[in-house]
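My questions will all concern the structure given below.
Removed from the display is one protein chain of the complex; every other protein chain stays in position.
In this document, chain identifiers A and B correspond to the written order of the chains, with residue numbering beginning at 1 in each.
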Amino acid sequence: MAQALNGLEYGMLLFLLSVGLTLIFGMLGVVNLAHGSFYALGAYAGIAVAVFTGSFWLALCVAPLVVAGVGAAIERSCLRPLYARGPNAQVLLTFGFIYVFDDLLRWLWGSHVRSVAPPAALAGVVALGPGRFPVYRIFVILFGLAVALLLWLALERTRLGAIVRAGVWDAEMAAGLGVNVARVFTAVFAAGAGLAALAGVVAVPIQAAYPGMGVEILVRTLIVVVIGGLGSLEGSLAGSLILGQAETFGKAWLPDSSMFIIYGVMAAVLLLRPTGLFGRALR
Amino acid sequence: MSDPLLRCHALTRRFGALAALNGVSLEVEARERRAIIGPNGAGKTTLFDLITGELTPSAGHVEFAGRTISGLPPHAVARRGISRSYQRTNAFRHLTAGENLRLAAAAGARENFRLLAAPPPPASTSAAVREVAHAVGLGARLDILAGRLSHGEQRQLELGIALATRPRLLLLDEPTAGMSPAETQRMVRLLAALPREVTCLIIEHDMDLVFTLADRVSVLHHGEVLAEGLPAAVRGDPRVHEVYLGSGGEA
Partner (left out) sequence: MRSARRLALAGLVAVAALPWLVGSYPVKLAQEILIWGIFAMSLDLLMGYAGMLSFGHSAFFGLGGYVAALALRGWSPSLVSALVLPAAAAAAAGLVVGFLSIRVSGVYFIMLTLAFSQMFYAAAFNAEWLGASDGLPGVPRPRLIGLDLDRTEVFHLYILAFFVLALVALARVVRSPFGRVLRGVEDNERRMVALGYAVRRFKLAAFVVGATIAGVAGSLEAQFNGYISPEALFWTTSGEALLMVSIGGAGTLAGPVLGAAAFIGLQSLLSSYTEHWTLILGAAFIGFVLWAPEGLLGLARREAGG
């Protein structure tokens, strides 16, 4: 039971991360290898705000906005000139940003592990059946679900959401509708970066922050997105929940081979069903 | 009469609910020059994609020289002797015109897999390359990068690449697309001078070109064959006038 809840909480964290990556891919066609760096940046920025103001909640609001701004700046200045050059140049560019952010974080905050305690309202544990479970982890689960619901509403019910979903299908068509695609691209990239940062802040009280955290989580995020289907919100949620459980239980039952199997599943999905569980064919 | 070189049998291709091509049957004799005309969206390029294997038919099949080729991968279809040019120039932009032609001429050559073979001499010295270059009027331009050629020259190169594989059947998709009248004149002369051994299927909007070059004409409309026959007969067909020539919008 506690295992399953842990897996659920981890899955929700993965969802916050992967949904941004998948929306960016769906809209811009870019596989953003710097996504893990946005996550790490969010975590450190969150710690800075929390330590400075003493408020975790403020950190939860401010850090994602800052990182979204960074994301928007990167999209405008660096990614935009590369859209015409195909996926290889874009992937290489975002790979370069891993180096930049990794070092920047070490520079600003040092290499040691940092953490903040969860806010007082979420401290402590609750009794769940026979076991006990930290309140904060339950908060993470509910928070992830709330974000999923909000994103779903935003995509289904708003004009921007409709455009984004149209963009998932066909960028040319969106241009035909008189939409400023360039601005939508920036907005989606910024939102994706902000969501990754949100995951970073949320993760800090559980996992702490350390400079290599971004690279470590990135590949798992890619696995989620591939299994769920590139460009799909539902897929990202499903993939996150699956990987959250698989990794949590895998570590308990098959400690030696669980990651090997998970990477193997990723490879198999790419080969046999590149659209994943929920992805739509892009062509 | 001998068997036709190309036989399309009730070819259908659907994209979702839309049937881009709907039960098209077509027979082209060896040595024939056949023009395919029809308004935009009639399914002409889809027909080419189905013949070359770049698309697979939803129903029906294609026979070439008496054997079914539908289901073969595109490179295998090409190896049987079918070559095509594209509506938008689809050359190797960062290679010289000569290298473009040599790559086309060398498709299927055994030495392509000799990883440690000596480097071949410059493309412009190859007899096969020079011959094709001469045929498409690029004899003096072999050392220019394909991306740097003028639009008209790129169209000539497009034709040259298709020819250099020494095809038995040549599919030409709007060879004069985007050309000036002078360039078009030149292209018509080049096409007219092609050896008769090369059977041609030509998609074209330029009616003068169609009536100059084609032995027979097939008219596609909404994915179906509307009419087929000698150029003069097709020109006189009132249905063809109505959908295509009539209001003068397309031609």
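Convention: a residue touches a chain if its C-beta (ideal position, glycine included) is under 8 Å from a C-beta of that chain, and two chains touch if they have at least 3 such contacts.
Because the structure is a prediction, the values reported are computed rather than measured.
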item: Identified contact with the non-displayed chain, of A:Ala40, A:Leu93, A:Val116 or A:Ile217; value: A:Leu93
item: Contacting the left-out chain in the complete assembly, out of B:Arg13, B:Arg84, B:Arg155 or B:His221; value: B:Arg84
item: Hidden-chain contact residue, picked from the options B:Ser70, B:Thr165 or B:Thr184; value: B:Thr165
item: Contact set of chain B toward the excluded chain (per top definition); value: 52, 54, 73-76, 78-79, 83-84, 90-95, 99, 102-104, 106-109, 111-120, 161, 165
item: Interface with the unshown chain - residue positions in chain A; value: 25, 29, 31, 78, 81-82, 85-89, 91-93, 95-100, 102-104, 106-107, 215, 219, 222-223, 226, 230, 255-257, 259-260, 263-264, 266-267, 270-271, 274
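Heads up, the rule we're going with is that only the chains that are shown with their structure count from here on.
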item: Centroid spacing, where centroids are CA-atom means, of chain A and chain B in whole angstrom; value: 48
